[in-house]
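The complex appears here without one of its protein chains, the remainder shown in place.
As written, the chains take the letters A and B, and residue 1 is the first residue of each chain.
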Amino acid sequence: MSILEVRDLAIHIRAARPVDGVSFDIAAGECYALLGESGCGKSMTALGLMRLLPAAAEVAFGSVSFEGTDLLALPESGMRDVRGGGIGMIFQEPATSLNPVLTVGRQICESLHLHAKLNGAAARARAAELLEQVGIPDPVRRLDEFPFQLSGGLRQRVMIAIALAGSPRLLIADEPTTALDVTIQAQVLDLLDELRRTQGMALLLITHDLGVVARMADRIGVMYAGQLVEEASREAFFSRPAHPYSVRLFAALPDAANRGGRLTTIPGSVPAADVRHIGCRFADRCGEVMPVCSTELPPWREVDAGQRVRCHLPGAAPAVSSRVGAGDTASEAATPPLLEVRDLQVHFPIRRGLLQRAVGAVRAVDGMSLQLMPGRTLALVGESGCGKTTAGKAMLQLIRPTGGSVRLAGDELTTRSTQELRPLRAKMQMVFQDPFASLNPRLRVGEIIAEGMQALATGDANVAAKIGPLLEQVGLRADMATRYPHEFSGGQRQRIAIARALAVNPQLLICDEPTSALDVSVQAQILNLLSDLQRDLKLAYLFITHNIAVVDYLAHDVAVMYLGRVVESGSAEEVLRSPRHPYTQALLAAVPRVDGVRGDAPKLAGDMPSAAKPPAGCHFHPRCPLADDECKRDYPGETRVGATQVVRCFKAG
Amino acid sequence: MLAYIIRRLLYAIPILIGVNLLTFALFFVVNTPDDMARMQLGVKRVTPEAIQKWKAERGYDKPLVWNAAAAGGAKLTDTILFAKSVRMFVGDFGRADDGRDIAREITTRMGPSLAIAVPTFVLGLFVAISFALLLVFFRATTLDFAGVVLCVAMMSISGLFYIIGGQWLVSKVWHLAPISGYSGGLDAAKFLVLPVLVNVVSGIGSSTRWYRTIFLEEITRDYVRTARAKGLPERVVLFRHVLRNAMIPILTGVVVVIPSLFMGSLLIESFFGIPGLGSYTIDAINAQDFAVVRSMVFIGSVLYIVGLLATDISYTIADPRVRLK
Partner (left out) sequence: MSFQPVLLWSDALLFILIATIIALALWARRQEPLRAAWGRVLKDGVAMAAATVLAVFVLIGLLDSLHFRERLPDQPGVPARYAVDVSSVLDALLSDLRARSEKTYSAPLATHLYSKEALADSAQREFPRLKHGGAHLGQDLSSHEFDIALRVSRGCAGGLVIWLLLVSVWCKVRGLEFIEMLKVGADGTAMRPVILTMLPILLLFGVAMSLGGSYHVFGTDKVGLDVLYLSFKAIRTSLLIGTLATLIMLPAAILLGILAGYVGGWVDDLIQYLYTTLSSIPGVLLIAAGVLMMQVIIDTHPDWFATTAERADARFLALCAILGVTGWTGLARLLRGETLKLRELEYVQAAQAFGVGRFAIMLRHILPNLMHIVVIAVVMDFTGLVLAEAVLSAIGIGVDPNTVSFGSMINTARWELARDPIVWWSLVAAFFIMFALVLAANLFADAVRDAFDPRSSA
């Protein structure tokens, strides 16, 4: 019995058609996942169901039936009873989705008043119950706090509590964990799963993350360019995806299995919503494209019981195998390190009082050490707020460190003045996280790439002549030099950023989450590019990331950071296969796996503490299942536990 | 919080010194005390003795900024600049160049100024926010469009025309209120109606439009979507969620002017013949009465700084995220 039936839903924004004929059903208590890359119309579909579309967008046709009621025909007042009461919704950004100036309690009670007709003390008591239910410790105190006083994970729990306040039969979760760290993501997913089972609530999960889908969904709908292209049960989808797009999504995922090889990429990117299609929307990116694909919209075709696909190919699409590349090219550790960091500290003073004296410091980086050999990749792994980005910038002297030493090919950097640093800057460059913020929108691509060569006077007589080959080296065309950044997609922009860094022939590239803003298929392109460049140019990478799968795929060495310090380091093989630090173990276990296998390591409770007030003793002890008195007293020293593996934990001996 | 306020007040001292130096420079760079004496005394009575006497009476007989004749620290202190400025910091404004006590003048003229400025401020804020909310409630409809067009048209009319038009229509055609003037006590009300009305109407266009922009910006935020997803009616969304958050940017522009309400409105007071601080200032400017202008500048600056501080403090009330350190 379906609780929600969506038929031919189409949403238009002027000429654009972000959702173009989507039909699916959700059964009571079922978790249905809408899967797709950004710009596929997943969120727009969800907002359309709730009739919460932005002003310019409108439902052009189609029907949405919830428990037998046609939502699109309801008057606005009737729709208000459905919102919150029948269908609850939680959003991607818990930071902006809660009203910043109202207390948590008020925001929950508002919903209770509306849907449960509870007021005053009764509403308050129920709100506290709900907070308890979503796993917020000390719920009564939290009622009077404001959203900014909560961490990201707690905020998302509050969002869930607000949604639960109306006892909805269907919960729409729009990328509920995308903005959260992996350990927090695991907590929130567990919570959603538990609520679904205990409350008998159906869940429409919107996500781009195959791991999350594997962990949560009963059935899956794959969206591409405003349409569903495949619908299947979880088992069928993960054992044999039928649409060529689905197949490629799997193949583009990096992991240890295709380590050293190349990832399968999907050429190009998702077409814009205002492009008109006649045939299959995936045709021009598809490897199995046939003449009929571009002329005729493929009909739905049953592949198997409960699995249907919109593709002209008979049967399921063939698997794409990843082609093994040149293999591991890393040099061995006999050479002196290219980058050597000792006890690096970056403290930001906290000023208080009449005279603004520093009364303390945010210890963003607090004594970290690491080594990077030429031509190798060191992954610096950690959750947001652990200081990994600050550490990267401090190594480049973009932020001046408070203490410690950074040596690049034997030259000490921290004691040099801005002028003295300049000759060394050509040896080390950075690729930033956000490809939209890292290119000046007012400069042409050519000017952006030339900037470093001009500033560092690299001795290239003809700067202009170098730009074309550089662009080609990163997989763009030379004639793109005269264009402006806004004409490029995220992946292309990241290529430009890489070309800019390469222009000065660096030996070290610090990559700060270079793929976290990109879709899976584009991420694969960039990762392939980075590994090609390493092979050809013998580059060393310091790869700052939170994405364990990416680490597993490309890193030779790994350093795990927690609250400003490296807690475990060593070769990727050792650290990732036999993690010894409880934090590393929890971090690895928290990553949702595409094969659906759950890790058996303990789930982490709570959040990372503030770097302004790190816990005494081992920073990790408040969240550590193994902690004892010793851990509360002292910070553990280094313990060597393998050929390369070093861990800072009393319990790892 | 207290430390913050004290620090801000201490920071105000160099600003006030700067203000003082600036006004001083503006007046004395081109205008010697002798010029001032000549102007005040009038053409007929100007004799060197009279000028000397005039200057001595008002303390203008010292050097401007550097007394070479004095000894030690007095080289700096026994000057017009120092003597006149220091007394102002302790609240002593001295006498106007025409001999009247400035502080007393200010206290008596404060009443009429406030009697116009406060109702104008409160009414103006209320009317503009109400109109803006109305337009936002009916956003993207013909009503909204017409409202915006009206706002733009209204803000394209000079304030002078509102005054003249108001005087003509209300006083001359309808005979509803006196055209100008003022009297104390309850009688004042009938003299206040017109200037307050004119002042409110002339400000509606631009402030309504400004508030509307702020509301519209707030309304696209994610938390508004959350509120709607709860099933709240649009009215509640607007008043409870949008208005509360929009208050934060609105406060920036609004609170800072509250202390300055004391200063009165130059234009309104001079057009309606209200004996407030605004018209006092205008008269002083036209008479080139340095003592009065300097005092008004000083008070104005103090009030502005108080306004800035009040803005910051009001943030802590409106926005729980702000903690003053």
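As a working rule, a contact is a pair of C-beta atoms (placed from the backbone, for glycine too) under 8 Å apart; a residue touches a chain by one contact, two chains touch by 3 or more.
The structure displayed is predicted, hence computed values, not measured ones.
In the complete assembly, the contact with the undisplayed chain comes from A:432, out of A:224, A:432 or A:650.
Contact with the chain not shown here comes from a single listed residue; of A:142, A:234, A:388 or A:500, that residue is A:500.
Among A:396, A:413, A:591 or A:624, only A:396 touches the chain left out of the display.
When the omitted chain is restored, the residue from A:153, A:452, A:564 or A:614 that touches it is A:452. When you scan B:66, B:89, B:126 or B:168 for touch with the missing chain, the hit is B:168. Listed for chain B, the residues touching the missing chain in the whole complex are 14-15, 18-19, 22-23, 26-27, 29-31, 35, 152-153, 155-161, 164, 167-168, 172, 217, 260, 263, 266-267, 270-271, 281-282, 285-286, 288, 293, 296-297, 300-301, 304-305, 308.
By the touch criterion stated above, the residues of chain A touching the omitted chain are 393, 396, 398, 418, 421-422, 425, 428-430, 432-434, 437-444, 448, 451-452, 455-456, 484, 486, 497, 500-501, 504.
As a working rule, only the chains that are shown with their structure count from here on.
Once the centre of each chain is set as its mean CA position, chain A and chain B turn out to be 51 Å apart.
By the touch criterion given at the top, residues 3, 6-7, 139-140, 220-223, 225-233, 240-241, 244-245, 248, 318-321, 325 of chain B touch chain A in their complex. Of all the residues in chain A, the ones that touch chain B in their complex are 47, 50, 52, 54-55, 77, 80-85, 88-89, 91, 93, 96-102, 110-111, 114-115, 146, 148, 159, 162-163, 165-166, 351-354, 356.
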